Structures are given as C-alpha cells and as structure tokens.
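The other protein chains are all here in position, but one chain of the complex has been omitted.
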Amino acid sequence: MRMKSVLTGAITALSLMTAAVPAARAEDPVKVGVVIPLTGGFQSNGRQINAALKAFVATHGEKAGGKQVQFLVKDDGSVPDNALRISQELVTNDKVSILTGFGNTPTALSVAQLSKRAKIPQVIMVAATSSIMKASPYMLRTSWTIPQVASAIGKWAPENGAKKFVSVVSDYGPGKDAEEWFAKTIEANGGTVISKLKVPLANPDFAPFLQRAADEKPEALFVFVPTGAGAAFMKQFVERGLDKSGIKVIAMADVTDDDLLNSMGDPAIGVITGGPYSTNHDSPENKAFVEAFKKNNDGMRPNMVAAAAWDALDLIYKTLDKTKGEADGDTFVEAAKGMQIASPRGPISIDPDTRDIVQDIYMRKVERVGGELYNTEFKTYTAVKDPAAQ
Amino acid sequence: MMSVREKRQSATAEAVRSVMKRHGRWSRLEIGFWLIAVAAWFLLPGEHLILTEIVIFAILALSIDLVLGYAGIVTLGQAAMYGVGAYASGLLSIHVTGEPLTGLLVAALAGALIAFPTSFLLLRGADLTRLMVTLGVAAVLHEIANQASWLTGGADGLQGIAIDPLFGTFEFDIYGHTGYAYSLVVLFILLLLARFVTASPFGYSLKAIRDNPLRASAVGIPVKARLVAVYTLSGAYAGIAGALFTQTQQFISLDVLSFQKSADGLMVLVIGGTGYLYGGLVGALAYELIQDALSSVTPQYWQFWLGALLIAFVITGRDRPRQLINSISARISRPRQPGRLDAVTVADKGKPT
Amino acid sequence: MPDLLKIDALSAGYGKATVLHAVSMAIEPGQAVALLGRNGVGKTTLLNTLIGLTRHHGGTIDLDGADLTRMAPERRVEAGIGWVPQERGIFRSLTVEENITAVARPGKWTLAAMYQLFPRLQERRGNFGNQLSGGEQQMLSIARALVLNPKILLLDEPTEGLAPIIVEELLAAIRRIVRDEGMSAIIVEQHAQQILAITDQAIILDRGAIAYSGQSQALAEDRQTLSRFLGVGAS
Amino acid sequence: MLTLLFDGLAYGMLLFVLSCGLAVTLGLMNFINLAHGAFAMAGGYVTVLMTNRWGVPFLLTLPIAFMVTAIAGGLLEKALYCRLYDKTHLDQVLFSIGLVFIAVAGVDYLMGSQQQILNLPDFLRGRFTVGGIGIGVYRAFLVVVCGLLAIALQLILAHTRFGSRLRASVDDRRVARGVGIRVNVIFAVTFAIGSGLAGLGGALGAEILGLDPTFPLKFMVYFLIVVSVGGTSSMTGPLVASILLGVADVLGKYYVPSLGGFIIYIVLVAVLVLRPHGLFSRAA
C-alpha cells in the first residue's frame, strides 16, 4: 500500500514536471505538428501537403494572431502506429498546440484518442472517412468526406441518363463508405447498383475485376480507388475496350488526380468525376494559389490534397487571428466553428455542429485544355454538408 | 590407486559444479542494463513514449529469439501472434473488461492458441520454407482481420479501446509514464522467465536442437514436440507484446498483423544478435534510436541511410555487437584494469539512454 | 625423366581433422599408379587434395612445373588434372552428351573418341545423368575426365559397387587408357590384384601416410605385404 | 472465361520473367536475395524515363532496360554480393533488405514518389477478338514476349554450353569445380542475366503492375512465393508456379472477389506444407 502511494506520488510528480504547460507568453511561438506520410503507401499525399506548406508559408509568412507560428513536419510512414507515437511526442516533448496533416483515415483515427485526452486541435488535411469527426471533439476537417462526394455523384448520375451501375471500390474504409453512399443516393434517385466489387488495396492487376464488371453489362461503373491506382485502372479499362463498349466511368476525384492526370494521357479523356477541387477551377483565389504553389515547388501541379492542406493552414491562421494567438484546444475549436473561408476551391465553411467542412462539390470531365489535361467543372452542387453526419 | 582416481574425480566434480554455478548468475553488465532502464524512467521523462515502443519491440524480438536463437526456426510471421494478441486484448477491453493484466493473460493465450497449430506446419522444410509458411499464415490472418471489419474495425483500426488504470490507480497517461513503467516491468518478468526457461533442461534441449537436430534426436530428444512447445511459448510472448501495444497506445490498426511488423522484429533481433535473450533489446534500442535520429534529420530519405548502415553492418560482421558486449561483460566481471574499465562503463552508459 | 607430378610433405584434411600426414610421392609421365589401402586410410582424401577440395595443412603439389598447392580446383583442371570422383558425381540434369561437352577441352580425347571407348554411352547419349546405371555413370565419369585432356587422371574407386561383368569392362577400358594410350594416372582401388595388373607403380596408404611404395608387379606377388595392409587375415 | 485465363497467363508470364533470376540465385548459390525487386524497379524506371521524357521508342527501351540492370547487377555482384555467399541466410536477408531500403529511398529522391505512368505506343493499345475471346493487345504482347523469353531461356539452358555448365553447377558445385567449370564466373554472369531479366520484367510490367518507389517491397513477397512454390531445381518449376499463381489470382478475384487477397497465401501455405521444397523439387 505504501509502495503504491509512493508510485502514485512519483507519477504525479513526473506528470507535473512534464505536463504542466507553462502559461502562454506572448513571445512563445504557436507550434503546429504536421504529421504526414512522406514514405510508404500514401507518400504522394505527404508530398503535396509538404509542398502546400512551403507555398503557404512563403505567401502568408510565419505569423498569425500576433504570434510566431512554427511548423514541425514529421513522417509517419503511412503507418498509424507511427502517426500516433509521433503525435504523442509532438504533444508531450515538443509541446505543439495543434496537430495537422494525416494522409489517410487510419492515421487520423489513431491520433483521435490523443487529441481528445490532451485537448489538442487535430486539423485533418486528407483523411476522408465520415466517422472520423466523432472520434474526438477537437477534430476539424478541411478536406472532404467520401459521402459528400459519393452522394453528389449518386444524385447527378440518374439525372443524366446512367442508372444501372457496377461499383468498383478499393477494399478499405473509404472504399466501403463510397460504395455505401453512392448506392444509397442513387437508389433514392431511381438508379441501381447491380453489383458491388471490392478490390484489394494492394492490388497489382484490375483485369479480373474489370472483366467481372463488364460481364454484368452495366451502363456505367462507379469507381473509387486511391490516387495512382486510378491511372492503372483507367488504362486497363481502355485496354479491355470497355470505353468503346459504351460503358461509362463515373468516379471519385481520386481516380483522375490532378497531380497525375497529365501523365495518364488519352485514356483519361472524357472520364467524369465528382470532387471538391480542380486545378483549373476558375476563380482569382485559385489562380493565386496555383501560381504560389507552382512557384515554390518547381512547377509542380497542386491537386485537391494540396488545396485541402492549404485551407487547413488558412483555417489555422485565421482561427489564431480570431483568438489572438490563443491555441488552447477548447478556445481554438470554438473559434474555428462556423469559420468561412474563400478557398481556392470556392467558398467553404466549418459546420459548427460537426466541425466538418461544408463545400461545393463539382462534377467534372477530363478535357485537354491548352495541351494539358484538366478536370473541367461543369456542374456545381453548392454548400454540401457531409450527409453521413445528418 | 582407487583413491587417487576418486580424488581426481571429486576435483573434477568440483570444477563441474563451478561451471554449473556460473549459469543463471547475473552479470554486472546485465544488472547495469536494468539499472539504466529504471533510471531512464526518472531521468528521461520526455522519452517515455519512444522507450515504451522500444520495450514492446524488444518483447516481440525476444519472442522471435526464443524460436530463432534457441531452436533455430527462422520466421517472418511473428506478427500473426503479436497482432492476434493485440486484437484479443483490445476486444477484451471493449466487450468485457478494461483491466490491463487480464488483457495480458488473454493475449498470451490468444498468441499461444495461434502459434500451436501453426507450429505443426513448420516441422518440415528448410529456412526458406519456414520463412514463407510463417509469412503466409500471418498474411492470411491479416486478410481475415481486414475482412472481418465488424469485429476488428478493418483498415480503419479498432476504435473504442479503453484501458482501466493499472491496479485501479495508475492511469495510462499520454506521456507514457505509466506505459513505460508497466511495459518495462512486463519485459523484466518475461525476460526473467526466458532466463529460467533457457537455463532449464527444456531450454538446453532446444539449444541442442538448434545446434544439431540429428544428434538431438540421437540422444533421445523428441525434436518435433520440443519445437511445437517453444513455438507456442514464443506465441504467448508475442501475444503479450501485442497486448502491451494495445494497452499503452489504446489503438490498434491492421499494421499489428503486417509483414512489416514481422520483418522489423526479425531485423531488430538479427541486428542485436540471436541466442542470448538481450539481442532483441539491444537491437530494438539501436534500431529505434538510429531510425529516430535519421528520420529527424531527413524525414523523407532516412531509409536510404538506414539501408546503407545495414549493409555496412553485415559486411563488417554481424557478430561485432555481441563480441563487444561479451568483452565488456568480461572486463566488468574481472576488473583488472581500473583505468580502462572506467572508460568502458562511461561509454556504455552513454548508449542505452 | 623429370617427374610429371611431385607431391612433397603434403598434409591435408577436412576442417580441423588432419587425414593426410606428410605424404610425398612422384609420378613420371606415362606412369600409372595404383593407390591401395583399407577403407578410411585417406586414399580419397589424397585425390581430393590433389584436385583442391580439402583443407590444405602443409606441403606442396607440383604438376609439370606448375605449383598447384594454392590453386582453385577449376585452375588445377586447366593445369592438367582430370578427376573421376568417388561415387561418380554425374550431373543429373545433364544428358550423357552434355556431361561430356559441357567440360570438354581441345585435345586428342574428343566426344567421338569417348563414344568409341564406351559405345554404351553413345547408345544412351540423350539420357539424363540420373537415368543411368552405375556402370554407365562410371564410364561417363571417366569420359568426362578424359575430354578435359588432362596430363594426369585421378580415378577414385572406379569399380566400387559394380557388378563383376561391368567391372571387367571398365578395367579393360582403363587398361587401354593407361597402357595403350600412355595416360598418367593415379587409381584408387579396392580390388588390388586386378588393378596391380594394369599399373606400373603401387602405393599403399595406411592411416594417412605412405606405408609401402614399389613396383605393381612386385607387390602383386608380395602376399605378405598385401595381407598386412589390405587383408583381413593377418595381424 | 477464356479471356480471364489469358489475362492470368499474361500476368503469370510476367511474374516468371520477374522472378526467374531469383530462382537461379537461390538454387545455385543458396543466396536469399530480397533485393531482386529493386532490379525490376530499376528496369521499370529506365523504360519510363526513356519513353516519357526522352521519347525513345518503347520497344527499344526494353533491351536497354535489360542491359542497364544486367550491368548494375553484375557490378553489385562483384562489389558486394560476392562477399556474402559464405554468410548465413540471416546475413543475406539483412543485407538485401538494406539494399532495398537504399533503392526505395534513392528512387524516391531521384524520381519522386508518385506512380509512374508509362505511355505505350498506339500499336500496343486496344484489343482484338479471336474466336470470341477478347484479348488485350498489350497482354498478347506480354504473352508473346515473355513466352519467347521463357523459350529462349529454356533453349539457352538446355542447348548451350553455358546452359549445361550452369545446370552442372546447380547440380553439384563441388564436382563442377573439380571438372574445370568456373562456377564463380558462371554465377556472376547468371546473376547479371537474372538481374537483367528482372529489369526487363519491371519494364514490361510497369504498365500492369504500376511503378513507384515501393515496388521492391510490394512485390518481394510475390517473387518469393513463385520461387518457394516452384522450387529452384529447374526453370520449369518457377514457370509453372508463376502461371498457376497468375491464373489462380485472376480467377479467384473474378469468382470470389471477397477472397481476393487470401488465395495466393493459402495456396502458398498448402503447397509448402505438402511439399516443403516446392512443387517441382526432386525427391531428396
């Protein structure tokens, strides 16, 4: 018993030693931990985020709400365990006040507990599974949610003549979300999904799935596979001659990722996707964004991940401005709620109830514009909330 | 004449007894190691998270050492037991009780339960076959966990794990204070147990099998049954490592069952050296610290330098760390050159912290 | 006549075990030597040492002016050693013909000459090494060594485990090679009388050292020495 | 159905070209080379770089990919690999994993982490129909090229002096040396050719398997499966194993998509439990 109290005492002492956050002084910088996948399966997301960070700091400087903002970038290797450990260290050792980044859903979820317990705002830049927001009250999101996009597609498709679908999605959380919400909305709008195929995430060859899909004789395929795999998918789609068989591809934006679109070449032309952002979105905000991004990153083309990262940083800056540099979890999240931003992708806001993003979702078509391939927007669904959260 | 012979024999017996007594005795280096590990809790409160991770990694490597270092089975599938242990303890905390020690027990059982049937698949075949079979089993389990998302949360990870305070008192804090102390104690107990096991008749029969399975069976050792037994034991160890991970992180993703986990475990053990129980510890410590250092210098390309280090390490000879430790240990046990000894102890102290 | 092969104080073995203890001998060109001794006295080890497959512990080997002592086996073959290993060592996934052509080096011993020497090999030229009978394997092994066109042939128990009629056939072939064609050779054999009849010199090894060295013919008649070192009958 | 079989065949053939070098390395030198996939990746990048950036015709890049990786393989063998033949399997595994790390990070640094997309010439795109079976032009090309390669390899192995010397070295290294075969040279050349083939496989496979810096890690397991299921005692084993794997994978994913990921592993474990040395091992 005495042993126990001694131990308790020791732990308390240690906790006080390490945990006691010194009273914020004006000259203390606000530290922001950026946990992103620079290696491993999702490294292309990490690359875009890193580039966006560079561009953002170059244009907006390192001050917000009267304080120095300091970014600490860490690689989680696309592994949730690492993301968690790195975030913990950022919080406990480096004393960051805000965590951001998170290149996929599992890494975002792994940190949710920490964010909740340590009351650290966690600003999601990419992870798109709907349920994430419930995992911590300090979660904010500037990317998009899968149901947001999938339901928009589900609404658009039957209105425009495609009713009979086969869905092909990658076999992981977001894939299942996409499949579910697409089916839900299209069935509510008079269409059907006659077959649902799940493709293993680490799948080298789409041939059998494409064949299976074609054999079901749908009017169109609904497709969601991660960036990169999308290119392979489209190529094999064309290679099978499915483009000539009258089967259309209507996909989530990831499939025609702006980052890779140019190298995808002709097979991508004509593909219809739904998504939150296109590099050639026509607005002054976007022109400025694309220019800043390219200038700071050797002409690299930003994609929707870059836009979301940019907006996350913008949100952090604007919120700090509002709180005068106060980054305490409750204050920060409260201030961020309802925030409206003129984003490169159009107007966005943070839903005060769900802390999730509200934004326009666009239907786009791949076209050749001035020698380059772009997703050209042709229809807008304005101010779409995450349908799964309602 | 008989008495001369008897005298000689009793002198020999005395010598034999002295050899025997040497076994199981704690070397100064070992004691020093543990003192430093405990001291780290007080002196390095900011490093408890990475230390916890190192300790868990070390237990995983220790479980591999039991089969590889002591029974000669190479495996690339230890994540199977590690992951099942992790999920078992996680699910237990969600559905039954969040009491951590029960979680450890259940995880040990789960790990052993997976390892036991698997071990029968390993009785035939050479290194490559065993590597591939263990890898295959782990891959199948990984896929099952992925598919059974209603149970495991699939690729998104298992949500809602809540671990009760240890002994009802010590909360698992986000700084890892409790976590490090807890896992260090578990590691110590497991290592103690492993020390007993490896110094037992059973342990020696494993070493015999590792060194020469043909001769082992020719002196009456039931080779297959012993391999099944030790693989099962190692499964329990791996399961406990998995449970510790779950409990200290309060989160599980599919990565606990990944090939990467198995490969890292094996790599760490091989770096630290097999067959003396501390290899996993040394390897985990070195590997994590190097990786941490490299990835903070170059977050995107640290793998390059890690690879270069690995190659250099193999080319210059993998026995080196082991030899170094042996020689340090020998010098500490026989402190004849005080001047040099100081230098060694200081250098040694600098390392594991 | 200068010696073709000269071995001086050669010690060798496997790992730590020394099997050969300071063996010295010399062979003139065209000479055939019978290497006799009971099982396990180091006859095979001596041949393996000459081809370079044991651990060298001391001494030198000189073949026709070339120092073989530290050479790799494949270099020794180039220097002129033709080896017929114990248990034949036929490459099982090669055909009979490939077993020969894969290693052949230019010279008077050609594939055609081999088929002339062993007509049975020609009959089975397309068969794989693992489809041959023991006798055929032995013929192939000898042929494979001959097409290296070596200066000296090392034959390790060429008649071991074979039926008497095959033994006759093989010994006849060996006689032609060493007697009619003048090939130098060291032949390890258990059938002492038969091999003494077709060799010039004989050496008896005992426990890794040379116990007897002399004319084959003389040894063939020296029943006492034979039974002392080889027989079961005396002690 | 037949279309699927054909797809599986193409996939399997590709796997064969990718992994046959590994089979020889393992069979001949008993060397576990986990870095085999790095050579495949190198070949893939050579082709992508040349076709996309420098406009070299795709077909011309294939032999170049082969040559470049073969030379790289040969040099590495002389510089590093040869030091590890006498070391334990664990050393070899650690060493080759180190090489993989270097390759992954190095390519990331030089080429970026994104998926590389190969632009095929027009005549390899599209599809034709023969007797009701729809066949992708590129897959047909793959089957032809890989088939020819397999036949060529078989011919080289079976009907050249080099081939018989190689087989002899695999059969019995000791006796091979004792009858004058320079096993070390044979091995260096074989290693280079095996690496070259991997490079060629990477170049051919960039279209179907995708290409990014993690390629060697992603496919390492596939190569090992081919080799351990097929055995290392002949070329037939890995060939049959590759095709079996390709076809089983494709059919499995078509008919039971939900089991997609399992099938190869279950096949792997089953084969190895029943035949620990692979399907085509000789009885010991």
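Chains here go by letter, A, B, C and D, matching the order in which they are written, and residues are numbered from 1 within each.
Criterion: a residue touches a chain if its C-beta (ideal position, glycine included) is under 8 Å from a C-beta of that chain, and two chains touch if they have at least 3 such contacts.
Heads up, the rule we're going with is that contacts and distances are computed from a predicted model.
Chemist: Refer to UniProt and select, among "Amino acid/amide ABC transporter ATP-binding protein 1 (HAAT family)", "ABC transmembrane type-1 domain-containing protein", "NitT/TauT family transport system permease protein" or "Quinol oxidase subunit 1", the name of the complex member that is left out.
Modeler: "Amino acid/amide ABC transporter ATP-binding protein 1 (HAAT family)"
Chemist: Counting the whole assembly, list the visible chains that the omitted chain makes contact with.
Modeler: Hidden chain, whole complex, touched shown chains: B, C.
Chemist: Of the residues C:Arg125, C:Lys151 or C:His191, I need the one that contacts the missing chain.
Modeler: In the full complex, the listed residue that touches the missing chain is C:His191.
Chemist: Which of B:Ala13, B:Ala126, B:Ala162 or B:Val185 touches the chain that is not shown?
Modeler: Within the whole complex, the residue contacting the unshown chain is B:Ala13.
Chemist: Could you tell me which of B:Ser63, B:Asn146, B:Ser205 or B:Ser234 touches the chain that is not displayed?
Modeler: Considering the complete complex, B:Ser205 is the one touching the chain left out.
Chemist: Going by the touch rule given at the top, which residues of subunit C touch the chain that is not shown?
Modeler: Those residues of subunit C that touch the unshown chain are 13-14, 16-19, 21, 38-41, 157, 160-161, 164, 189-194, 207-208, 226-227, 230-235.
Chemist: Identify the residues of subunit B touching the omitted chain, counting contacts across the whole complex.
Modeler: Touch with the absent chain occurs at residues 5, 8-10, 12-13, 15-17, 19-20, 23-24, 196-197, 199-205, 207-208, 210-212, 214-223, 226, 229, 275.
Keep in mind that, in the parts below, only the chains that are shown with their structure count from here on.
Chemist: How far is the middle of subunit B from the middle of subunit C, if each middle is the mean of its Cα atoms, in Å?
Modeler: The answer is 54 Å.
Chemist: Where in subunit B do residues touch at least two different other chains?
Modeler: Each of 146, 300, 302-303 in subunit B touches at least two other chains.
Chemist: What chain pairs are in touch here?
Modeler: The set of touching chain pairs is A-B, A-D, B-D, C-D.
Chemist: Please name which positions on subunit A make contact with subunit D in the complex.
Modeler: Per the touch definition, subunit A meets subunit D at residues 39-41, 43-44, 46-47, 171, 197-200, 202-205, 207-209, 211-212, 227-229, 231-232, 235-236, 238-241, 259-260, 263-265.
Chemist: Taking the complex as given, what residues does subunit C use to touch subunit D?
Modeler: Where subunit C meets subunit D, its residues are 51-53, 72-74, 77-78, 83, 85, 89, 91-94, 98-99, 101-103, 105, 129, 144-145, 148.
Chemist: In the complex, go through subunit B and note every residue touching subunit D.
Modeler: Against subunit D, subunit B makes touches at 74, 121, 124-129, 131-133, 135-137, 139-140, 143-144, 146-147, 259, 263, 266-267, 270-271, 274, 300-311, 313-315, 318.
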